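To start, I am sharing the structure in question, which I have written as C-alpha cells.
In this view, the complex is presented without one of its protein chains, the others remaining in place.
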Amino acid sequence: MTQSATNPPVGVDPVTETRQQSRVWKKFRSHKSAVVGGVLVAFFVLIAIAAPLLPIPDPAATDWGAVRKAPSWDHWMGTDEIGRDVLSRLIWGAQASLLAGVVSVGIAVLFGVPLGVVAGYFGGWTDAVISRCTEALLAVPFLILAIALAAFLGPSLTNAMIAIGISATPIFIRLTRGQVLSIKAEDYVESARAVGLQTPRILSRYILPNVLPPILVQATLTIATAIIAEASLSFLGLGQQPPAPSWGSMLNTAKNFLNQAPWMAMWPGLSIFFVVLGFNLLGDGLRDALDPREH
Amino acid sequence: MLAFLLRRILIAIPTVVIISIMVFGLQHLLPGDPILVLAGEERDPDVLEALREKYRLNDPVPVQYIAWVGNALQGDLGVSLRTNQPVTELMAEKLPVTIQLAFMSMVFALVIGIPAGILSAVKKGTATDYVANVVALSGLSIPNFWLGIMLILLVSVKWQLLPASGYVPPSEDLWQSVRTMLMPSFVLGTALAATLMRHTRSSMIGVLSADYVRTARAKGLRERVVILKHAFRNALTPIVTLTALLFGELVAGAVLTEQIFTIPGFGKLVVDAVFNRDYAVVQGIVLVTAVGFIFMNLFADAMYYVLNPRLRGQ
Partner (left out) sequence: MSQLKKAMITALVGATALTASPIFAKDLRIALQSDADVLDPDQSRTFVGRIVYASLCDKLVDITPNLEIIPQLATSWTTSDDGTAVTMQLREGVVFHDGTPFNAEAVAANIERSQTLDESRRKSELASITSTEVTGEYEIVLSLAGPDATLMAQLADRAGMMISPTAAAAAGADFGLNPVCSGAFSFSERVAQDKIVLTRFDDYWNAEAINFDSVTFLPIPDTTVRLANLQSGDIDMLERLAATDLTQARGDSGIVVESAVSLGYQGITFNINNGARGDNPWGNDKRLRQALSYAIDREALNQVVFDGAFAPGNQSFPSTSPWYNQSLPLEGRDIEKAKALLAEAGFADGLELEVQVPNSTEPLAVMQVVQAMAAEAGIDIKLTSKEFATLLADQSAGDYTASQIGWSGRVDPDGNNHQFVTTNGGINDSKYSNPKMDELMDAARVAGSTEERKALYDEAMTIMLDDLNRVFLYHVNWIWAHNASMKGFTPYPDGMIRLENVTWEE
C-alpha cells in the first residue's frame, strides 16, 4: 500500500543532489522525527509485552450484561458485540499486529536478501530467472497477492504472516540486488576479487555490510506496510482467529455496529494509525541517519 | 530510444509468462471446491460431475493451463462460474468504474500533493515544511479502510451529506456520479497525495539549488516566476513518471476501498471472486492487472527517457 511512497521507483532518485546542504538541520530533523517514531513504536511494543501483567480483564471474557456499552469507568474504551472489554482487546491485539509486522518482514528479509545477493553478485542466468520472477511477483498488486495466498493457506494469523512475508519478498530481492550491483562495481571489491579472495569472504566482508543499512531502513518501512496488510487481511476475515483479538478483526466486526457502537471502530483504527506512523517516522529518520551521502 | 524500448519489451515477455503460470497455479491451489459452491444446495453426484466436466475441472492442470492460455491469446478469458458472463465482458464493465475512481483520486492527489510539495520545498526547514511532512506521513499511515468506515459513519450516516455506497455512471448523471465517488476517491487520494508531496518536495529541493535557478534568481526574476517557471518545470520529470507508476498502484489500492464503498469495480470483483472461488474471474483480473502494471512501468520508463534531456542526448 505504501511501498512506492517510501521507495522511489527504479531510475528515479530525486533525492540525490540535495543531501549536501543544511546537513546539520537535516540531521537534527531526522533525529527528532526518528525519536518521535521510536517513542511511538516503543510504547506499543511495551504494552504488547506487558499485556499479561497489566490489570486488565481477560480479552476473551464475555459479559452478556454489558454488550456494546459505551466507554465508562468500568470499561474505558467500551465493550464489544459480545460484551468484551475493548481496551483489553486493544492491548492484546497490539501483540498480533506487531508480531505480524515483524515476523512477515523477517520472512521477506530471510528469503529476499539471499536471493537478491545471489542475483546481483552472480548475474547471468541466475539473475535473469530471479529477476523475472521478482518482476512477475511485483506486478501482481501486493494486497491481491496477499489475499490469494492467505486464502490458499487458510485463515490464521500465522498464515497471514506467511502470505504477507511472501508478498513482500520481491521488494527485498530487488533492493538487495540493486545494492549488490552497485557495490560490486566499487574499486575495493574489484581489487579483492583480483587478489583472489574467495566469494564467501567477499560477500561477508565487503558486500553484506554495505547492503545492510538500506535493508534495515526498508525493513522498518515495510513493517508499517505489513501491519496495515495484516489489518486488511483480518478485516477480510483472513487473519487472526477468534476469540483472540487483532486490530483488523476488531474493525471487521465493528463495521457492523457503526451506528450503535462507534467506539468499537475508533480505537483499533487509531492504534493502527499510530503504530504505523511510528514505524514510518522511524524508517524515515533511519534513512536520513544512515544515508552514506550525508557523511 | 527504440532499441531501449524494444529491449524492455523483450524482457517483459518472460515476466508475463511467469505471471500467467503463477496466476493459474495459485488459483488451483486454493482450497475449497468451487463446484460445491456452484451447486449450492443441490448435491446430486451426477450434477456435480456434469459441472466439473463443463468447466473442464477434470482435465490435468497443465492441459487446463494450455487451453486457458490459448483462449486468452484470442481474447477469451472464459466465463464467470457464478454469473455465466464472459470474463472479458465483466472486466469491460468494471474497468471504467475503477478508472473513474483512479482518475478522481489522482486529481485529489495532484491538487493536494503538488502544491504542498512545492510549498514545503520552498519553505524548507520552517514550521510549514515540518507540519506538511508530518501530515503527509500521517496520510501514508492511516489505513484506507478505516478512513473509509469513519467517513461513512460521519458523512453518510450522521450528516447524510453524501451517498454511502454504489456507483452511478457519469453518462447517466454526472453530478450524482461525482457525488458518489467523492468519498472513495478522497480516501484513495490521501495516501497518493502524501506520496506525491514527498516526491515533489525532494525533487524541487534538488532543482532549487541548481545553477539555472540561481541564474534566474540572479537575473532578478520574481520568486514566483522562478519557482513555477524554472524550477517546477524541471522538477516535473520524476513527478510525471511517478504519477504514471502510481496509476498502476491505484488500481491495486482500490481493492479495499471498493469493498468498503460497495463500488462495482475491479477490486471488488477480484476479492469477491477469490471468496466465491470464481477461478476464471480471478485469473483474468490478476493477469490483466499485472500485464497492465508492466505496461505502466514500460510507459514510465519511456516517459522518463523522453522527458530527461540528459538521456535523450545519448
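Letters A and B mark the chains in the order given here, with residues in each chain numbered from 1 onward.
As a working rule, a residue touches a chain if its C-beta (ideal position, glycine included) is under 8 Å from a C-beta of that chain, and two chains touch if they have at least 3 such contacts.
Here the structure is a predicted model, which means the values were calculated and not measured.
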item: Partners of the unshown chain among those that are drawn; value: A, B
item: Sole residue of B:93, B:173 or B:223 that reaches the chain not shown, by the stated touch rule; value: B:93
item: Option from A:67, A:181, A:216 or A:270 whose C-beta touches the chain left out; value: A:67
item: Touch with the omitted chain, as defined above, among A:38, A:71, A:114 or A:155; value: A:155
item: In chain A, positions touching the absent partner; value: 60, 62, 64, 67-68, 81-83, 151, 154-155, 237-238, 241-243, 252-253, 255-260
item: Touch residues of chain B, complete complex, unshown partner; value: 31-34, 36-44, 46-47, 50-51, 53-54, 80, 82-85, 90, 93-94, 152-153, 156-157, 160, 163-167, 260, 262, 264, 268-269, 272, 275-277
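Everything below uses one rule, namely that only the chains that are shown with their structure count from here on.
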item: Touching residues (chain side chain B, partner chain A) in the complex; value: 11-12, 14-16, 18-19, 22-23, 26-27, 29-31, 124-125, 130, 133-134, 137-138, 140-147, 149-150, 152-153, 157, 191, 194-195, 198-199, 202-203, 205-206, 209-210, 235, 238, 241-242, 245-246, 249, 251-253, 255-256, 259, 270-271, 274-275, 282, 286, 289-291, 293-294, 297, 300-301, 304
item: Chain A residues touching chain B - in the complex, by the definition given at the top; value: 1-6, 8-9, 11-12, 14-18, 21-22, 25, 29, 33, 128, 132-133, 135-144, 147-149, 151-152, 154, 224, 228, 231-232, 235-236, 251, 254-255, 258-259, 262, 265-266, 268-269, 272-274, 276-277, 280-281, 284
